[in-house]
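Up next is chain A:
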Amino acid sequence: MNSKEPLLVIENLNVSYGAIRAVRNLSLHIDKGEIVCVIGANGAGKSTLMNAIMGMVKRQSGNILLEGKPLAEKSYQVVAQGVSLSPEGRKVFAPLTVYENLMMGAFPRKDRENIERDLEWVYSLFPRLQERRNQHAGTLSGGEQQMLAIGRALMSRPKLLLLDEPSLGLAPIIIKDIFKELKRINSEGVTILLVEQNAKQALMLSHRGYVLQTGEILMEGPAHELLANPEVEAAYLGTTKH
Partner candidate 1 sequence: MSSYILELENVNKFFGGVHAVNDMTFSLKKGELAGLIGPNGAGKTTIFNLITGVYDCDSGHITFKGEDITGLKTYEVIRKGIARTFQNLRLFPRSTALENVMTACQQHHNYSFLEAVTHLGRWKATEREIKMESLELLEKVGLADRAYQAAGTLPYGHQRRLEIARALALKPELLLLDEPAAGMNPEEVQELNLLIKDIHKTFDLTILVIEHHMELVMEICPHVICINFGAKIADGTPTEVQNHPEVLRAYLGEEVE
Partner candidate 2 sequence: EEVVKVGYLAALTGDWAAYGQTELKSAQLAVEEINASGALGNLKLELVPYDFRSRPEDAVNAVRRMINQDKVVAIVGANSSGVNIATAPVVNQAGVPQIGTVSTNPYVTMDESGKVRPYSFRVCFTDPYQGKLIAYFSAKDLGKLKAAILYDVSSDYSQGLREFFIKSYEDYGGKVVADLGFRGGQDVDFRAQLTEIRNSGADVLVLPNMGKEMALIMKQARELGMNDIVFVGGDGYGEFMWEIAGDAMENSYWINHVSPEDPAMQPFFEAYKKKYNDECKEFVNGILAYDAVYFLADAVKRAGKADAEAITKALAETKGLQLHHAVITMDEFHNPKDKDGVVLIAKDGKGRFYKKVRPE
């Protein structure tokens, strides 16, 4: 299923905030149909990387190519090119209802007739959202908002789905469900770039992984290799009872 055809290629990306160089000379690629996972400590630059792809922060230098074509610099154009992000910290539209939030996710789509169907699909992924569809998103619980953020990103039916810590604040049972769903979404042809603290589960789900440290790529490789790597194990996977 891994077609080896690159979907997204990043070359020598640099991003700075004032004097802080958050992403340094970073190169990575994601092939069509892959799930790629980026792990790293707090402040490693993972979110910055995601935001740079989406055009939410300014790229200082470097190229990003989507299917061989340069990726736009403005976020709305990036979305139009088929990339969508579930951002860190959820960022749901608080005063809009759950339903309206999901419809915002579908904003760039032209195929109106399929939107209803996808809405049902998202509701089936997260039944809680259906229950709460007319509640203002701002009053949802943390986990419910997270579900909404993921659902909203899915509603655009992207080629490439970016998820910044999707498991943040979710109950264990939901995390399992979500990871299972991600696998299924992926098998339906959506390529996924995932940033996770829940590194072990994320790597188990992914094909390949990158380890980020202070803005630079420290390691990369097939997910199972990283899982087995003692250094990675010690630094990022933790020795938990689970």
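Things worth noting here:
Note that a contact is a pair of C-beta atoms (placed from the backbone, for glycine too) under 8 Å apart; a residue touches a chain by one contact, two chains touch by 3 or more; residues count from 1.
As a selection rule, all candidates are chains of the complex that A comes from, given by their letters.
Being a predicted model, the structure only gives us computed values, none of them experimental.
Touch, as defined above, links chain A to just one of 1 or 2 in this complex, and that is 1. Within the complex formed with candidate 1, the residues of chain A that make contact are 17, 20, 39, 41-44, 47, 88-89, 128, 135, 139-144, 146-147, 165, 168-176, 197-200, 234-242.
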